[in-house]
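Removed from the display is one protein chain of the complex; every other protein chain stays in position.
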Amino acid sequence: MAADHALLAAVTLLSALHQGYLARRVGKSRMKHNIMPPAITGHPEFERVFRAHQNCVEFYPIFLVMLWMSSHFFNEVLAAVLGLFYLFARQMYFNGYSTSVKNRLPGFYLSLALIFALAVTGGAGILNGILDEYFDINLRKKMFKS
Amino acid sequence: MAADHALLAAVTLLSALHQGYLARRVGKSRMKHNIMPPAITGHPEFERVFRAHQNCVEFYPIFLVMLWMSSHFFNEVLAAVLGLFYLFARQMYFNGYSTSVKNRLPGFYLSLALIFALAVTGGAGILNGILDEYFDINLRKKMFKS
Partner (left out) sequence: MAADHALLAAVTLLSALHQGYLARRVGKSRMKHNIMPPAITGHPEFERVFRAHQNCVEFYPIFLVMLWMSSHFFNEVLAAVLGLFYLFARQMYFNGYSTSVKNRLPGFYLSLALIFALAVTGGAGILNGILDEYFDINLRKKMFKS
């Protein structure tokens, strides 16, 4: 119905599909190493893939919150771009972790930096919103004289 | 305050209560087999129940995203109905998995089909929204001549 925030929605939908894709990669790793559920151990590669996925699961709601806050209170296009880079960083993390424990780090640090960028932009926008709503101070307007 | 989207909100609240109920089932299985936290192994049935819950936890944010996107960009009533069936499918999966590893499959496949339906309807609505917002093309209006 609504056409608003379609860009943010597209990145959000893509991120959910990406989470589904990572879950499928765990299933494939199960089959490759013949590890039947509910076992979550049995082969070092599977254990790395499993933990990589778990970490992505743990961070996914944090990512969604930061993405939406940054989009709503700062800028939708910037948040969408940062969000796309986050999905790329998470894929890099997942692929790295599946090869070795050490190789998880570049993608992980990149994903943290992107979450940090979303948090800072979102936080700045929310602070402006609170000052505007409860104290009638609009920093954004003052800064950009608009 | 707002009365909008009350149907979507009701299904969302129900889904959160359902997640809480599944968490409680894990606790009950702990007590039944006398497995004290933080242990997550000790009896095959408990291990199946534990993994069933974990899988529901992993998919829950994916489900929420698909549900909301389908509701906002396609149709609230359809999304709410698909969402209710998803909760049913997850319960079927959980109950099945608690009896045997194989019995998890019918509910799991049904839950995937419902997520797929939410993703396709949501994705179609978002695509229409992007074409409308950024390219001034409204496919929905053209298709339904309204």
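Letters are used for the chains, namely A and B, taken in the order the chains are written, and counting of residues starts over at 1 for each.
Just so it is clear, a residue touches a chain if its C-beta (ideal position, glycine included) is under 8 Å from a C-beta of that chain, and two chains touch if they have at least 3 such contacts.
The structure displayed is predicted, hence computed values, not measured ones.
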**OP:** Write down which of A:18, A:48 or A:90 is the residue touching the left-out chain.
**Re:** A:48
Original post:
Since one chain has been left out of the picture, which residues of chain A touch it in the full complex?
Top reply: 47-48, 50-52, 57-59, 61-62, 65-66, 69, 72-76, 101, 104, 115, 119, 122-123, 125-130, 132-134
**OP:** Can you list, in ascending order, the chain B residues touching the missing chain?
**Re:** 1-7, 9-10, 12-13, 15-17, 19-20, 23, 36-38, 40, 53, 57, 60-61, 64
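The rule is short, and it goes like this: only the chains that are shown with their structure count from here on.
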**OP:** On C-alpha atoms only, rotate chain A onto chain B and read off the angle in steps of 5 degrees.
**Re:** 120
